[in-house]
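Provided herewith is a single structure, encoded as structure tokens, for subsequent inquiry.
All protein chains of the complex are present and in place, except for one that has been dropped.
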Amino acid sequence: MQLNEKVLEQKGLKLYPAPQPVGSYVQCIRTGNYLHLSGGISVNGDESYYGKLGKDVSIEEGQRAAAAAIMNRLAVIQGALGGFGALRKIVAVNGFVNCTPDFTDQAKVLNGASDLLVELFGPEAAHSRSAVGVVSLPLGVAVEINMIVEIDPEAMEA
Amino acid sequence: MQLNEKVLEQKGLKLYPAPQPVGSYVQCIRTGNYLHLSGGISVNGDESYYGKLGKDVSIEEGQRAAAAAIMNRLAVIQGALGGFGALRKIVAVNGFVNCTPDFTDQAKVLNGASDLLVELFGPEAAHSRSAVGVVSLPLGVAVEINMIVEIDPEAMEA
Partner (left out) sequence: MQLNEKVLEQKGLKLYPAPQPVGSYVQCIRTGNYLHLSGGISVNGDESYYGKLGKDVSIEEGQRAAAAAIMNRLAVIQGALGGFGALRKIVAVNGFVNCTPDFTDQAKVLNGASDLLVELFGPEAAHSRSAVGVVSLPLGVAVEINMIVEIDPEAMEA
């Protein structure tokens, strides 16, 4: 796929180096034509990406948190593939929204992730998705997202 | 696999057209010999499929909600494959039960999904499964289920 750099600029988003894992796990595993990505969280130095939907995070802030988690995952994919030329399909996006028991707009929050993927890569970035509400997330972040993507190993850049 | 139509009838269940996605995601992605299905929710016009286990939804209602989520996912599979002849294995069923902190019968609730699959398709529909309790789900539904299934692309109907 081709990432549309202009969309990044318009949104004031920037790709950054892949985050380092903090335990005995790694940010992604390649198996055959797939990358399985660890859960990525919305940590970007911006306080609004912490907290609970339905309490101290608005839906709009939650959407930005979901976008931040995707940027975090794209950094990992870019690091693993040397770019996005070898990215063929976004197979699955599983989103976990830190929220209160009465919050029911998990899908709207995760649209901040899904919409960004399609804006950046075009309609072929459409993906299967799950959106659930969870009682808490690591470090108190608002959103965590894991992904499975299909790659073309022959198109990987060095 | 062959779906046993008589079981559907006996249970008063009906297959319906695949639901439309409501965002930048799609109901399923095919990759190689697999379909990855988005999280399907127990929305069927029946109020008893909303709410929380341990509070306003009984275990029996939760089992019907789990069955409704499976019917919803089967609609997607049927739409993608043109029937069930190309369905080879139910690889994974991941179930999320909307519940209170002290509810611990998630497995019983999800049996409403697992049992239905085996009743409809026979023992070869046995699958791996996860059952967890979540603080909230989209629209306030009682159950959400995503799936991975193995298919035989050569057996797909037009």
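Lettered A and B in written order, each chain numbered from 1.
By definition in this document, a contact is a pair of C-beta atoms (placed from the backbone, for glycine too) under 8 Å apart; a residue touches a chain by one contact, two chains touch by 3 or more.
Since we're looking at a predicted model, the values are computed, not measured.
Residue in contact with the omitted chain (choice from B:41, B:69, B:117 or B:141): B:117.
In the complete assembly, the contact with the undisplayed chain comes from B:91, out of B:59, B:91, B:139 or B:156. Chain B meets the missing chain through residues 33-34, 54, 89-94, 99-107, 110-111, 114-115, 117-118, 125-135, 148, 150. One chain of the complex is left out; on chain A, the residues touching it are 22-29, 31-32, 36-39, 52, 94, 96, 100-101, 134-140, 144, 146.
Rule of thumb we're sticking to: only the chains that are shown with their structure count from here on.
Chain A and chain B have centres, each the mean of its CA atoms, that are 25 Å apart.
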